[in-house]
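Note that this complex is displayed minus one protein chain, with the remaining chains in position.
Going in written order, the chains are labelled A and B, and every chain counts its residues from 1.
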Amino acid sequence: MTKEGITVIVVSKGLEGLLHFCLTALQRALQRLMSGGEVHRVVVVDNASRPPYIQDLYRTLGVKLLRADLPLSFAAANNAAATLYPNDFYLLLNNDVLLTEETLLGMHKLMRDHPQVGLCGSRLIFPDGSIQHCGVLFGPGGIGPYHGFRKKPSDQVSRINREYQAVTGACLLVRRAVWEELGGLDESYPFGLEDIDLCLRARQRGWNVMCHNETESLHLEAMTPGRRALDIPSRKLFMKRWKGHYTLDG
Amino acid sequence: MVENFPRISVVMHTRNSQETLERAMESVSWADEIIIVDMASEDATLEIARRFTDRIISIPFYSRVDGVRNRYLEEAASEWILVLDSDEFLSYDAPRELKGLITRLGGKYDAFAMPRYNIIAGQIMKGGAWYPDYQIRLFRKGTVKWIDGTHILPEVVTGPRRLLEIRSPDCPHIHHRNYPSLQEFIRRQVDYALRDTYESDSRHFDFSDYVARAYEALAIRSDRENDGDLSHALSLVMAWDAVIRGLIQWERLSTKPPLGFFAALPIATGRVPWWRISLRRWLWRRHSMWFLIRRLREILRWIAMKAGIRRV
Partner (left out) sequence: MMVYYFLPDPGIFGGVKVACQFVSMLLSTGARAVVALPEGKAPRWFSATAPVVTHQMALENTTSSDWIMITWPPDYEWLKRLPGRLVCHCQGTDDRMHPIFADTSVPLLTCWKQAQEYVRLHFDRETVDVSIAISDDFFFDGSRKEDNRVAYMPRRGYSIARDCMRKVGSQDFIPVDGLHEQEAARCLKRSGIFLATAVGEQFGLPALEAMAAGCVVISVPVKGGMEYLHDGFNCFVVSAEEMPEKLDWLTRRENAATRSVMRLRAVSTAQRYRMVVQRRQLERLLRDELAWLKK
């Protein structure tokens, strides 16, 4: 569509206060990114919030609001937004991730400098400074995918940008070609692991998956209530499909 | 991907709707047909409308849209009609949900009432008086009829059993941008009140009916817990609106009955000063015997009555 523009997709339900801070940080990061001619779009998918987000409020922030009266799955919500607002890159962003300017710059640069990288995740930390995510590892048996170095103090973990089999969708930059090739996220996942699934499918087609580690952003993990219950069927589906097909990282 | 069947025509009335029309029409661009009935708009309404449809019917201005709605429903080519106002819009998943509703329940029902979110002065109203505010808007052509007046629900011709109120909150809603500000709300309420028609028979006029409505507005519509100060502000406006309507009708009567003394005001209170309270208590202690004596007298009278004064 345009010169390397990004469509940022934030799927959100309620938590307007948090969303506001998320979007403010995001806008600042996008400002830094604007060097010439790119058209970035920020799309918030109002996932059946009660009461709905107010359109006019978000319009003044330059944000497109996509309202769903009934709750959509994470996959369906992102796919809808991407279909309506196509761009060269898609950044999937959680409403509880406060993105730093350097992170977005770094991720974007990484993707531009390495055309074989199809997806780029980022280092995310907890409020106490420990790692929330810096790449997804795969354990044996029923363990499957898990966040490596979780809870370790961030300073103690290497900041080298590394390749992984998968990264989290809480802050994920995806190349348009990858998105189109794979048909976006798989909507058969009710909630969770559709991001890991995307990464693994991309790798099967020869794309690389990296995690940007040089800088970090804050992740106030899982503030939306009711998450745990929905994870289980997703996990079952994932394991059925992928168990034995990923390399064990230990 | 939205399935093509069943077919739905959207009918929308416009009048100087440039502020909100684009959003409204965008949200129904999936419809098989959009019919715009424009009431002599003088702004960019028609220009915006032409971007989405070529079925535009121009009619003269009417003070109340409900009076003209029925006439133009006939224009729709589809079996199902969705009526949307130019200051309303639907969600992204509405077409899928609404078509699903018709597919599943279109045999049993002719009309569906949808809940509506009202957005006033930038705030979505959650209180009981403003939500769910059911609107009968999706129906089989020919089964719903509007009645002239302001804010009267339309009638389902095939009977109330053929109407389904879809259960909120997990269902498609109408999103309604009522008034951008409180002042706009006030202006429009006064406008409606002045332009409305009133009964001219002074025998049926009773100012206390309007006062009753005013108290009801204050008592029921104010919901500070859910909607904060705005809710109370709106309920005050509506209370006064009831009073104003009473006064307008009163003035227009050929012979004016007395207005009556019911005061349509919120009930303000003062406080009895402490020294008065102390004084009264002191007097009471001294005069409490008084009450007992009078009580005794009452009891004696009652006994006498019970014993019965013998009658013929």
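Keep this in mind: contacts are C-beta pairs under 8 Å (C-beta built on N, C-alpha and C of every residue); 3 or more make two chains touch, one makes a residue touch a chain.
As the structure is a prediction and not an experimental result, all values here were calculated from the model.
Q: Taking the complete complex into account, which shown chains does the hidden chain touch?
A: Counted over the whole complex, the chain not pictured touches B.
Q: Specify the residue from the set B:Asp32, B:Asp66 or B:Asp206 that touches the hidden chain.
A: Missing-chain contact among the listed residues: B:Asp206.
Q: Touching the hidden chain in the complete assembly: which of B:Arg187, B:Lys256 or B:Arg301 does that?
A: B:Arg301
Q: Hey, which subunit B residues sit against the chain that's not shown?
A: Residues of subunit B in contact with the hidden chain: 206, 208-209, 211-212, 215-216, 218-220, 222, 260-263, 265-272, 276-277, 280-281, 284, 291, 294-295, 298, 301, 305, 308-309, 311-312.
Just so it is clear, only the chains that are shown with their structure count from here on.
Q: When the C-alpha atoms of subunit A and subunit B are each averaged to a single point, how far apart are the two points in Å?
A: A distance of 44 Å separates the two centres.
Q: Which of the residues in subunit A come into contact with subunit B in the complex?
A: Within the complex, subunit A contacts subunit B at residues 48, 50-52, 54-57, 66-72, 80.
Q: For a test of understanding, state which residues of subunit B touch subunit A in their complex under the given definition.
A: 23, 89, 91-94, 97, 117, 119, 122-124, 126, 169-173, 175, 177
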